[in-house]
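Missing here is one protein chain; the remaining ones are kept as they sit in the complex.
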Amino acid sequence: MTALVLSQRGLLGDEVAKHNNNNDCWVIIHGKAYDVTEFLPEHPGGSKIILKYAGKDATEEFDPIHPPDTLDKYLDKRFHKGPVDMSTVETTAKEDDPEEAARQDRIARMPLLEQCYNLYDFEAVARQVMKRTAWGYYSSGADDEITMRENHTAFQKIWFRPRILVDVTEVDTSTTMLGTKCSIPFYVTATALGKLGHPEGETVLTKAAGKHDVIQMIPTLASCSFDEIVAAADGKQTQWFQLYVNKDRKITERIVKHAEQAGCKGLFITVDAPQLGRREKDMRAKFSDIGSDVQKSEDPDAIDRSQGAARAISSFIDPGLSWKDIPYFQNLTKMPIVLKGVQRVDDVIRAVDHGVTGVVLSNHGGRQLDTAPTGIELLAEVMAELRQRGIQDKIEVYIDGGVRRASDIVKACCLGAKGVGIGRPFLYAMSAYGEKGVSRAMQLLKDEFVMNMRLIGARTIDELTPDLVDTRGLNVHTVPIAPDTLGNHAYDPLVSPAFKAKL
Amino acid sequence: MTALVLSQRGLLGDEVAKHNNNNDCWVIIHGKAYDVTEFLPEHPGGSKIILKYAGKDATEEFDPIHPPDTLDKYLDKRFHKGPVDMSTVETTAKEDDPEEAARQDRIARMPLLEQCYNLYDFEAVARQVMKRTAWGYYSSGADDEITMRENHTAFQKIWFRPRILVDVTEVDTSTTMLGTKCSIPFYVTATALGKLGHPEGETVLTKAAGKHDVIQMIPTLASCSFDEIVAAADGKQTQWFQLYVNKDRKITERIVKHAEQAGCKGLFITVDAPQLGRREKDMRAKFSDIGSDVQKSEDPDAIDRSQGAARAISSFIDPGLSWKDIPYFQNLTKMPIVLKGVQRVDDVIRAVDHGVTGVVLSNHGGRQLDTAPTGIELLAEVMAELRQRGIQDKIEVYIDGGVRRASDIVKACCLGAKGVGIGRPFLYAMSAYGEKGVSRAMQLLKDEFVMNMRLIGARTIDELTPDLVDTRGLNVHTVPIAPDTLGNHAYDPLVSPAFKAKL
Amino acid sequence: MTALVLSQRGLLGDEVAKHNNNNDCWVIIHGKAYDVTEFLPEHPGGSKIILKYAGKDATEEFDPIHPPDTLDKYLDKRFHKGPVDMSTVETTAKEDDPEEAARQDRIARMPLLEQCYNLYDFEAVARQVMKRTAWGYYSSGADDEITMRENHTAFQKIWFRPRILVDVTEVDTSTTMLGTKCSIPFYVTATALGKLGHPEGETVLTKAAGKHDVIQMIPTLASCSFDEIVAAADGKQTQWFQLYVNKDRKITERIVKHAEQAGCKGLFITVDAPQLGRREKDMRAKFSDIGSDVQKSEDPDAIDRSQGAARAISSFIDPGLSWKDIPYFQNLTKMPIVLKGVQRVDDVIRAVDHGVTGVVLSNHGGRQLDTAPTGIELLAEVMAELRQRGIQDKIEVYIDGGVRRASDIVKACCLGAKGVGIGRPFLYAMSAYGEKGVSRAMQLLKDEFVMNMRLIGARTIDELTPDLVDTRGLNVHTVPIAPDTLGNHAYDPLVSPAFKAKL
Partner (left out) sequence: MTALVLSQRGLLGDEVAKHNNNNDCWVIIHGKAYDVTEFLPEHPGGSKIILKYAGKDATEEFDPIHPPDTLDKYLDKRFHKGPVDMSTVETTAKEDDPEEAARQDRIARMPLLEQCYNLYDFEAVARQVMKRTAWGYYSSGADDEITMRENHTAFQKIWFRPRILVDVTEVDTSTTMLGTKCSIPFYVTATALGKLGHPEGETVLTKAAGKHDVIQMIPTLASCSFDEIVAAADGKQTQWFQLYVNKDRKITERIVKHAEQAGCKGLFITVDAPQLGRREKDMRAKFSDIGSDVQKSEDPDAIDRSQGAARAISSFIDPGLSWKDIPYFQNLTKMPIVLKGVQRVDDVIRAVDHGVTGVVLSNHGGRQLDTAPTGIELLAEVMAELRQRGIQDKIEVYIDGGVRRASDIVKACCLGAKGVGIGRPFLYAMSAYGEKGVSRAMQLLKDEFVMNMRLIGARTIDELTPDLVDTRGLNVHTVPIAPDTLGNHAYDPLVSPAFKAKL
């Protein structure tokens, strides 16, 4: 260990700056220096991204990916080098980044929040104003993103059969999920890395949810710590906890008990992620970001671990989790247990047999296995089977994925869902407009929801019944044959009448 | 009340101009000043649009949205400030509006009427020459406009089975609707705010309809007054009346009786609009129009009421209307009663049970509930059920929505419709070319209709039978899976032979 | 009648030029002057197009539309003004027509004939090098051209079930149609106005067909006279005659007998054209062509007769033709009679009952009734019904429409067609490359045909059986729901790896 020159306020910047390579690598995080040389090869996100900041302040890059207490918890004390006198750290004048300049220009010209009339609008704005890497992490799906996109379009395969001449003066959208009352049958589902979109991370969602009496599911992989998210709640609002089961069950045990004590009203165990999916949009965004340091690698088969944010944060998840573990969780907590990511009818039956409280029919937002079925399509199959067996009341069935309109939620409720999870749209609203954005997104959904109920002729959630929807096309996955290139080229399209030429 | 300086010809312009703000707001309409300060918060179209004209002449903006007698009827007399000497009113030199200049240029270069060969052509021209806000109101549909567009494409799912070697020298297209003879089985359906498209509003449609022996349905929400529209008729032509039921049944009673006395031959009660749908194209057009006054609002959840023309005019409609009210209307009038906007087979059966004369299978031009079924698709289901029960003659079934070709009408007739309503296409023809436009649109439909009957081998409307159409694909709603982005990018399309390069 | 100044070689140009208006209109055709004043209102193509040439030489415009003997046959002798001294006729220096100049430039840069590898290629070239009006006439279809395009794509709904390990060293594509041997089961079907595409008109097709032992069907509405087309044959080749039945049966009788005497081996009576269809592409092309003379018409309802070439030439066709007329034709001629344009299964049965030799399942190239069924789809239904009744050998079934590949013909043969008519592709080949073009088009089809038979495992036409094709999707007419505009806009497509930026 080198002798250190310590100023009164801590290490000097140029001292840290010497440790700037593969064999001797320090970084500064929140004003403290850490020696991460030995940790480099183990970094889940790859060593390259750290080396980019070797000898420098890495806080900005570090923050959205890591819970605030990461280094203090996981890095051996002997590598904690102590505080740095930040006034002595050379702030690398940001290189001229034309892409970033263009982004800042777009931010300056953002549409007003009032111009967002639906959830797509937040997404369209966020796409323009978010950093490319953050956008890449939020917006990406598995492989060809077929399932991700089908999640959305599947709802358009369901058509309404609206009832007329019903007195719909009063409409009540409130419902109960896992025993808790809430204002409307959707909830904020768990999504990772909230600080990629907003400096205050998931607490932004918490506040908007509280305001609208909407339930929030707290993610294991939040940027904020669990406690911060709980603290942001208003004391009356309901929160659930989403769990990635750790290979180390002790850790799992600790966080589940902690969640229960903090008042969480449901435990959602993710069962569709024994391994995280490949999300190439994320990988490509990440690659560009660290591309400047990259040399042609010697061994092309050494698939680099720098595969986007997703891979970086998920290496602890246990691929060995199985049905045998369910009783363990049932003993561990009194929270109602819901399996999140069920994808087959017979696995729902099995869940009933195991006595869990609920299932979320979900493909993880299309981020795991491409051409996995959509929640809404599976819902129709599942409810038919449950009703056939007379066990439709033995389990609460939720879905998530692809919701963009309140009519999507109405359709799910008609088919038998207790509630619907919404993830990305709120992230986009948050990333573009902060808490006000999320709040407006929720209000738009509520307005649409009331209108839809009126127009479909239903006054309460109970009145949303299967006969109000036409699902005949739901299980049809149409793939047109390839375009008729030569025929289309030769064909001369019809035209509208021509305006006279300009003078 | 301020002391007023009255010139001989009325108030002076600069006097009115002082009342130009939130707390003291006058406007001039048709040469008269009104104090609308107290009315501002109640204006169904929002206060912003009024404040834009505070202290100024608002006639041009006012006219298309409001029946001519609105202020005199609804604004307390004490706010009527009397006539204004219009020569003293500063005519605000229209700001340089490049968009409006471009529109005027397009108008100058409009195609000749003779170049319009079909109903799409009027739409294509109108889109270019109408004001954006007017176009936004006419052309918009609910949410993602899926139903609106399906209305049109649904007809393309029906294929003919034409009969050959029938002597079709003579073809008779005349038919009877609600007991009245007319030249052809389509009618002008009710649409709101005709003056957005043409200064003479709905009377333009009346005159063209009279000329062609086509029935017109008079809308509740016309820009012209009911009496003006009746007066524009030629004395022999048939008119029906479309009714939005008012929360205040007294008003409803009055206008229904008035319509009957004026000679209307049918009462069409709209049943698909307990709340008006969200039409974002309209909202967006409106927003831009008043955008210059807009500041970032403090409360983002306060969804502004300035949601386009549609919302502004519909707040009186009763969401409590139900089957129980039907006998009330049957007692109120001797006009045949038709329910407009029926959307389920069992509601048609219920209509038969209630003894109404007819139903219009309609989704309100796709302006109410998105992914509601199309009239033409529902028609096939309805007629099958009615025939099954042997009650197909107990009710007259109409449809509307999406008609662009006479073949669409022929298909509906083959399936059992008594008639087909057409709305937007005539509005577009009117907006672009006035009465001559509407008349040509009707003539084109007639010519197409005769041709279609010849080519299908039918000589009279009665000969339009179900066996002449193939509806096997009608209830299939195809949603292709998402485009294969990577595959398509890698694929190298076939090409036609290359011309030699230019020298 | 005016006194005429006759030069030794005929009328002087400036004398003719005086008769240049509505009330006194002469035109020069092939060096002779005609007074067409009285004929103007009766001209099937409208008066405008004649007035454009009033007092001038109209030969170039006249030729493709009219058989050479038209005026001498149909215009009263007293209006024949005699020969004109063409050296005295002012040849109007063609106005600078940038469109025509661009076309001439494209002609100069045409791809070599050897670069055309398939029938689309001729179409792609013809589209660029033909005059717009000629292209408009050939390429247009009815209304939205849905049926016209479906004619082509319908074949892509049929998939092969190829047989392997068949010795296909020798493949024989010859067959027999209406009792005549020919080299391959396709024929040149009747199409009108050949001189629009090539100065030698239909005789170009005759020569190529003769060379390839392909049967040609001679059209009633040819640009060349019937006798010219027969004379162009090589004496051994087979020709059929296509008949539009004239309201004046005497004329019909005369031309049928003439065709029989000239050796035609089949009479194809067109039964799908009691009225000609609306072809808007043709109408639009025509309109532009005569647009310079057009003023805003006074009466917008007076749908002008200038509706493209199609309408102009068809006014004589009898809409009263019916099944009752069939025996008349059977008495009139010994030629086998085939009904061209049958479009329903039961009409095929009726044709069998009437004892005709064959039917052509056809929708007139998609030029008559839009959303009429395609020949190939109908073929599958028809043959199933005929086989069901055991009468599949009582009638020869042909189809036409949309053929672009030999595989299309193979598919039709597998389903039971005796032969397949091809029209437009040969017109395009002729228009672009003349006789050599048509000959190459036929050779390409032959080459493809042999290859297809080898690859499908069939050695003779008889071995083309229904089990070689999969038609499960044939009767499905898919109309996807409207594009998801907002969703697609918000979605960020996957991309291929980026090349480095250019320096």
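Miscellaneous remarks
Just so it is clear, A, B and C label the chains in written order, and each chain counts residues from 1 on its own.
Here is the rule we use: a residue touches a chain if its C-beta (ideal position, glycine included) is under 8 Å from a C-beta of that chain, and two chains touch if they have at least 3 such contacts.
The shown structure was predicted, so the numbers you read here are calculated from the model rather than taken from an experiment.
Here the missing chain is touched by one residue of A:Gly358, A:Pro373 or A:Gly401, and it is A:Pro373. Summary of contacts with the chain left out: across C:Glu15, C:Asp35, C:Asp57 or C:Glu150, the touching residue is C:Glu150. Although one chain is not drawn, the whole complex shows that of A:Lys265, A:Lys394 or A:His477 it is A:His477 that touches it.
Think of the hidden chain as still there; on chain B it touches residues 118, 120-121, 123-124, 127, 135, 139, 144-145, 149, 152-153, 156, 280-281, 284, 288, 404, 478, 480-481, 484, 486-487, 489-492, 494-495, 497-498.
One chain of the complex is left out; on chain A, the residues touching it are 105-106, 109-111, 115-117, 120-121, 124-125, 128, 143-144, 146, 271-272, 274-275, 277-278, 280, 283-284, 287, 294, 296-297, 300-301, 303-304, 319-323, 325-326, 339, 341-344, 347, 368-373, 475-482, 484-487, 493-496. One chain of the complex is left out; on chain C, the residues touching it are 112-115, 117-118, 144-146, 149-150, 153-154, 156-169, 405, 407, 433, 436-437, 439-440, 443-444, 447-448, 450-452, 454-456, 470, 472-473, 476-480, 483, 485-486, 489-490, 496-502.
Note that in this section only the chains that are shown with their structure count from here on.
For the self-contact between chain A and chain B, the two sides draw on mostly distinct residue numbers; the shared fraction is below half. Between the Cα centres of chain A and chain B there is a gap of 42 Å.
Spacing of chain A relative to chain C, judged by their CA centroids, is 59 angstrom. In chain C, the residues touching two or more other chains are 120-121, 124, 144, 280, 284, 478, 480-481, 484, 486-487, 494-495.
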